[in-house]
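What follows is a structure written as structure tokens; I'll ask about it next.
A single protein chain has been omitted from the complex, and every remaining protein chain is retained in its original position.
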Amino acid sequence: MTPTPPGWAGEEPLVFELGRDYLGGPREVASGVPEPPLGELLAGVALRSVPAAIPALPEPVLARHIGRLARRNHHLHHGIYPLGSCTMKYNPVIDEQLASLSGFADIHPDQPVDDVQGALQLMWELERILTELTGMARFTLQPAAGAHGEWTGLRMIQAYHAAGGDTRRTRVIIPDSAHGTNPASASLAGLEVVTVRSTRDGTMDVTDLRSRIDTSVAAVMLTNPNTLGVFEKDILEIAEVAHQAGSLLYYDGANLNALVGIARPADMGFDVVHLNLHKTFSTPHGGGGPGSGPVGVAAGLTDFLPVPTVERDGEHFRLDHDRPRSIGKVRAHYGNFGMLVRAYAYLRAYGSAISRVAEDAVLNARYLEWRLRDLFPTAVGPQCMHEFVVTTRGTRVPGLRALDVGKRLLDHGVYAPTVYFPTTVPEALMFEPTETESKRSLDQLADILAGIVAEAERDLSLLQSSPHDTPIERVDEVEAARHPLLRWLPEA
Amino acid sequence: MTPTPPGWAGEEPLVFELGRDYLGGPREVASGVPEPPLGELLAGVALRSVPAAIPALPEPVLARHIGRLARRNHHLHHGIYPLGSCTMKYNPVIDEQLASLSGFADIHPDQPVDDVQGALQLMWELERILTELTGMARFTLQPAAGAHGEWTGLRMIQAYHAAGGDTRRTRVIIPDSAHGTNPASASLAGLEVVTVRSTRDGTMDVTDLRSRIDTSVAAVMLTNPNTLGVFEKDILEIAEVAHQAGSLLYYDGANLNALVGIARPADMGFDVVHLNLHKTFSTPHGGGGPGSGPVGVAAGLTDFLPVPTVERDGEHFRLDHDRPRSIGKVRAHYGNFGMLVRAYAYLRAYGSAISRVAEDAVLNARYLEWRLRDLFPTAVGPQCMHEFVVTTRGTRVPGLRALDVGKRLLDHGVYAPTVYFPTTVPEALMFEPTETESKRSLDQLADILAGIVAEAERDLSLLQSSPHDTPIERVDEVEAARHPLLRWLPEA
Amino acid sequence: MADRVRRSEEREQSAAVPGQDPPGTRTGYLPNGPDERRQMLEAVGAASIDDLFATVPEQLRHLRLDLPAPLAEQDLVTELERLAARNRPLGSLDSFLGAGVYRRYVPAIVRATVARPEFYTAYTPYQAEASQGTLQSIFEFQSMICELTGLDVANASLYDGATAAAEAVMLAVAHTGRDRVLAAADLNPEVLSVIRTFGGGRRVEVITSGDIRAATSQHACVVVAQPGFLGTVTDGAAAVEAAHAAGALAICCIDPFASALLASPGEQGFDVAVGDGQPLGIPPSFGGPHLGFMAVRQPLMRRIPGRLVGMARDHAGRRAYTLTLQAREQHIRRERATSNICTNHALMALAATVYMARMGAGGMRRVAEVSIRRAHHLAERLTRLEGFSLVEPDRPFLWEFALRVPGGADRFAAAMREAGILAGLPLGRIDAGRSDQLLVCCTETTAPAAIDSYVRAAERWAAGSRVAASQGAAR
Partner (left out) sequence: MADRVRRSEEREQSAAVPGQDPPGTRTGYLPNGPDERRQMLEAVGAASIDDLFATVPEQLRHLRLDLPAPLAEQDLVTELERLAARNRPLGSLDSFLGAGVYRRYVPAIVRATVARPEFYTAYTPYQAEASQGTLQSIFEFQSMICELTGLDVANASLYDGATAAAEAVMLAVAHTGRDRVLAAADLNPEVLSVIRTFGGGRRVEVITSGDIRAATSQHACVVVAQPGFLGTVTDGAAAVEAAHAAGALAICCIDPFASALLASPGEQGFDVAVGDGQPLGIPPSFGGPHLGFMAVRQPLMRRIPGRLVGMARDHAGRRAYTLTLQAREQHIRRERATSNICTNHALMALAATVYMARMGAGGMRRVAEVSIRRAHHLAERLTRLEGFSLVEPDRPFLWEFALRVPGGADRFAAAMREAGILAGLPLGRIDAGRSDQLLVCCTETTAPAAIDSYVRAAERWAAGSRVAASQGAAR
């Protein structure tokens, strides 16, 4: 490989190396008012002794810095992003433009309700659509992400049991294949985690569940389809088991893309549901967030929703803060409203055709799984929903590792699938193409993977040292963790 | 070099290869009116027999196509763009956002004037600023680019002479170093071109001018500083010579960036001036356009301005179409208004500090010239204004060609300077850094060039086969011209 | 302590603009501060900035310009928003204005694309290796224009439809060596007057005629519009026949949506098609920047003005795009170039390319259809009112029609404007003989409710003019 030129892919300095002007800055507005010395206005107040070492970069310098950083990112407008469990679907451009309308972006949460009727109506209508899609009685739109929703839901479940005088329920049952946020959220809510095994077909082991459930269990938490991309076929039985033990059933909606418009969590017996609008309803991931994780509840739990709720009186919308059984506030204000606008726009674009999303998501996954059938063994058989897990164990190439396949994909302008998750599958590669990839794109990915396996058969080291054509090669992670360098230092 | 991966830099299919759907398309609005068969509404009209082969691409497919094409462009947010004569200065982001305000973008040229007072005021004020900066009496903002402005200016000069009963003036004097549009515009105006030599110091040869000027000359066209980046030191004498012969003096304002706020064409004796807003006043180049080329005239020529002009009556602004001596219309409507908004915003940001632009533009050029002093001989000595021309003739490396240096720069994320222009200098490299490059960026460019020359001394072939790290290598231009393939063909 | 900081800021002050600027703040978009400036001046051996301009005669320098104070970005926004607020956007009215500039829906992805710095901050793609994005998109644009017009070669863009028409005429003049032009009387008047100004320099005589069959062997070309300025469909085949019979070129000024639906210029035998691509994803913007396009038959390839992008191979055999056939252009041929055009409207061509790729031929056709249906529906309802009639009732029209209104078109339009309706272009402004006529346009952005409002307001006007007429009779 020729050395990476500074131009197309070379190192980019830090903001701190591009300027040292900690005192200047862009031209500022005139105050337009009398200007007594600041010391008079802030008598006795301790001011900074030295300015923060944050340089003011002239716009041309900053713009180029941003332009060069932008080019160092894989993103959806560049190539497929088949990260399993993450639902990296296309984010409609119009939704970005709509969310930035001043009527949405430039409104304050403390404005009089008459000033924000459109915002409240949007939230009210979005809540109605989400209830229709899930069968739940009501939703809170407040949680900022899936994990936040999980914790909010668990807090409501705690409140529900407590309100029934049942204070012994301190445990949550979670399958071994669950996403890490499930146990972490339980723990943050002060609940203890009980893990239930999966069967060989990847679904929850109902026998194991029966053996572990008792009156100490506040909730059973499930993802459906689960993180292996398999529909929990025994879901109705699981619901019965949970409910009979007095437990509630919690739905981690991260995988709703497989079922949206096809089947509803409420009908499966779920009592509490969180949705990831940044997955199923296409609000962008933003390099890590923001997301939005609304939580829906069955009729018996609506009293516990966080305050405020959005209510409609005829043609008028209002916020209801006066809910005495509420778990309280889970964040400031009313939710990631900008994300709600995007999700609402997305849902209105599909409207009654929303099931087409799930249909194509599943068809795409099933097709890609089929295309890869001779390359990698699947974890649990070939009947996936919107995503599937394969393993590099047992392929034609001994020593082939999931990580190396993922890294080599980067050289082809394809992001790696989720690797080593779920943790129940060794050397897992978890593919979720989503419905917004074309057949052409899936065929391309399958061809690239076939090429990689063939290449690995010839020379595994090429994979092991990959990627080669990305802005950087593999990072020395061990050293990074051993001597963490987490910030620029002025004197460094 | 490893083969370019399809991901980071590989070939991108054409739109026509990404879809074949010539009949479908995105969901459309309902007409909301009765829908008789179209044949009834268009009785007897010949409709297309086959649809145009323009496919409708689903948004995710199109977005990725655009994203991948975008990455294949050098641009100002990626690296320096030192194209001489092109003034590739930074384009402020705010100007883009302001031009897209609905109050500017969503107005129709035929709206009643009361609906567009803000637009007319903006144009009126912009005209005032341009007259202040140039000393001309009035401007037309209509021409869409510099060349369009040149032709418009020459048409006014023709009208001026004709109005004075002087119809024998059919020739234009243009220096040999002039930009190609100058003679081409003259020719389009029906004028004959007379070329005047430059002296060794790069300025116009006044003796040669005197020998060629006579009563057949309608105008002398000059760029100042000229295309060698040299101020026409004899400009006042040239003006006298031209005027004494009854000729007018035309200013190609492409290089005003060297002088804006420092000196004015009117004071130098110019009668007609065009400005390139897409150079001096930072409206973006857009991959080739649109630009904007307003033309200013001295008091004696204002009658000939294209219709309409923008006039102010007290607080009210209007369009004046009733100008009997006008040369008529040079384009539809009133100008590239969106560009005028950007230029106006730019000029208001600098306001009375506008001379800082010229100061830094010249300082940057002079500094870069100084940094390159030992690498390349300059064409005409080291006292450049905003740009300078060097040559690869007579460097340490025999056989070093301007083209090869330019191509090798591309490997470093730097665009090539203008090469082989002006045509009066063999193997010319024409650098115009502009005022929006930092010293750091200029030092980097100088270092890269030093590296390239050193490399060439060792191995010229590396340059001759460059670029290596761009999305494509050199193109077979001869073959391209011999068998021009100018469009995709459905059956190709 | 704040004061200590303040004092050290004063260092930064040196080169700042005089006046009330707070220390350390910077004006405009200049990356170099006083330190860099000092270092650079020293390096080049200049004692001061003034020294740099020593070659400029002293008497020309030291201007005292009357310019407003520099503005902070925030103040700039306030200032420009104030001006923008003094305009009434079409979106805040019910607009029926067309006449060559159309309010069509611009898909979000079109707007987002032209806002990308990779495209808008790039220059003309001289260095193909670092400009494949722009080059490929232009190649796609050329291909689409060829598809749309049914012709063989399209260029990378011209300024607007009017200058494109003028360039086409110049092409015909050069090609035939003739100096007369026969233009249909119903060309857009803006287009016609630009043709005249272009022709003027080279002493080309432009004759308009209602009868396009009047072409003779002195004519370089026949120019017609599809649709005509008044929205009606032109018999292109007849124009082509007449032109070719006279040995002249046949030029068609075509609306791109007309081309998506009707028999294309190529299909009808035209030699050159030009037009304005504004309706293809470009906002009205008070008349510009819009997009001139031109397509010609193969034999005219080397006469086409402006840039051309070709598909080729790079040295590694990869597909590559590059500017080609540059020997036609000003930077090579100077006074013998086919045109003086250099900067063109590439970014607008990109907008049109993305628009067409999003909509496809099918989507564009449906946009045309919905526009036609709405216009016909409106025309039908209006002409039921007393005193309202079509100016050309016997000619088929697309989405625009000339309407005769009672009581004067200017007064009618003013009254409608009071009701928030831009009723159309009063044609008396262009032709005094048409002061009772209005050019009315519908597009896919014309809401059905706006059509209802138009009809209701026209009803009121009709009633009013009935009263006025009867009062006039009584008087």
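So that you can tell them apart, the chains are marked A, B and C in the order they are listed, and the count of residues begins at 1 in each.
Assume a residue touches a chain if its C-beta (ideal position, glycine included) is under 8 Å from a C-beta of that chain, and two chains touch if they have at least 3 such contacts.
A quick note: this is a predicted structure, and the numbers were derived from the prediction, not measured.
Taking every chain of the complex into account, the chain not shown here touches A, B, C. Considering the whole complex, the residue from A:Val330, A:Leu375, A:Ala428 or A:Leu463 that touches the absent chain is A:Val330.
Remark: the omitted chain is touched by one listed residue; of C:Glu36, C:Glu400 or C:Glu444 this is C:Glu444.
Contact between chain B and the absent chain runs through residues 21, 23-30, 38-39, 47-51, 56, 58-61, 63, 67, 92-94, 96-97. Against the chain not displayed here, chain C makes contact via residues 2, 5, 9, 22, 24-25, 73-74, 77-78, 105, 107-108, 112, 115-116, 261, 362-363, 365-366, 444-445, 447.
Here is the rule we use: only the chains that are shown with their structure count from here on.
Seen from the C-alpha centroid of chain B, the farthest chain centroid is that of A.
Chain A and chain B have centres, each the mean of its CA atoms, that are 46 Å apart. Chain centres here are Cα means. That of chain A falls 44 Å from that of chain C. Residues of chain C found to touch two or more other chains are 27, 29-31, 70-71, 73, 107, 109, 111, 117-118. Across the assembly, chain A contributes residues 58-61, 63, 67, 92-93 that each touch 2 or more other chains.
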